[in-house]
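Structure first, then comments.
Every protein chain but one is kept in place in this view of the complex.
The block that comes next holds subunit A.
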Amino acid sequence: MSLKRVVITGMGALTPIGNDVSTFWKNLVAGVSGAAPITRFDAEKFRTRFACEVKGLDINNYIPRQEARKMDPFAQYAVIAADEAMKDAGFGADTLDLDKAGVIWGAGIGGLKTFEDEVMGFAENGKTPRFNPFFIPKMIVDSASGILSIRYGFRGPNFITVSACASATNALIDAYNYIKLGMMNVCISGGSEAAITNAGVGGFNALKALSERNDSPETASRPYDKDRDGFVLGEGGAAIILEELDHAKARGAKIYAEMIGVGMSSDAYHITAPHPDGLGAQIVMKNAVENAGLNPEDIDYINTHGTSTPIGDPQEIKAIEKYFGEHAYKMNISSTKSMTGHLLGGAGAIEAAACIMAIKDQIIPPTINHFTDDPDINPALNLTFNEAQKRTVNIALSNTFGFGGHNASVIFKKYED
């Protein structure tokens, strides 16, 4: 059996810096921060009182109210991003075999707000069990992929991948592999998250994972800066349409880029802390580069996991230096989480979109908020600080790492026939 080639033919994004792909990308290149005081709930008593929220969104402009109220926000975000991606892909009425069209989505948590609202209602009503019949179908993390398959009539493979902050990357990996194996022609992949809730912020605060720079939200996400103090919680997501190459060519589809390789690994070390030598990160990048049939020197750009935590950032950098050797100093590296915040299970989706757009437009989005060099981070590395950089970008790699020690990487390449 010959393996198929997989290309990207559509994208949609709903992010803290733009509610569609073009706005997201324009602001990403311009270095715009999406952080601001929390409006989703009253955060006054919380140690962190800001986040990267999706802004100016009227759900009812996208989804009828009656449908929307049966979806958790993370699933609403999935629908909004997927609608844009499907429109962008431009499938004609008879260009899709719906039995060979799948949805493989990623989310790390799922319906946190739904769970929180129902349990709080239960507690407030004297613990009388009066749960809403939509509680479970709204809350379960696979609701997003189920909703998308119903929406578009896609009857092929349908599930959610869960690997914390690597979830969306794992979704892209599965989608890629199943198309490569001929098990489907088209897949809506990507991921979304909506965890800016009492429990989400409170839970990450308890882990001491979040930045507490309340007096300056927009400079709080500062990966690789000496004074970084944690990640900034984000929300939203992105949808990426993966399509088998001949299928895309036969219908004359616009091709953004080719997906050429994937890697997975585990730290096998600690449930939240990364391996001190970045061992899992080294392995995942090596696996991805080898899976793509490349040499390390072929990579032009790495969109890092780079969450802006004191412990996490240097480990990934160490892993890059160790695996790429001298080439580490020749490529561009950036963490777009400096602008978007950390979308948890949706991160891999918007960062894949950033890699694909970097290849399309031949420009590297920056790592903003660099003020002070960290002595633990080699200044010879090009971390694309503060300003976007024009360069030749043929091949880009996106890293994501999740609690549990999950590491996942994907590689995109400029499409050539």
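Throughout what follows, a residue touches a chain if its C-beta (ideal position, glycine included) is under 8 Å from a C-beta of that chain, and two chains touch if they have at least 3 such contacts; residues count from 1.
The rule is simple: contacts and distances are computed from a predicted model.
Trainee: Since a chain is absent, check the UniProt entry for it and pick the matching name: "Ferrous iron transport protein A", "Acyl carrier protein", "Branched-chain amino acid ABC transporter ATP-binding protein/permease" or "AIM24 family protein".
Mentor: Spelling it out: the chain absent from the display is recorded in UniProt as "Acyl carrier protein".
Trainee: Looking at the full complex, which residue from A:22, A:39 or A:132 touches the chain that isn't shown here?
Mentor: A:132
Trainee: With the full complex in mind, choose from A:65, A:127 or A:390 the residue touching the hidden chain.
Mentor: A:65
Trainee: So that we can see where the missing chain sits, which residues of subunit A does it touch?
Mentor: 64-66, 130, 132-134, 137
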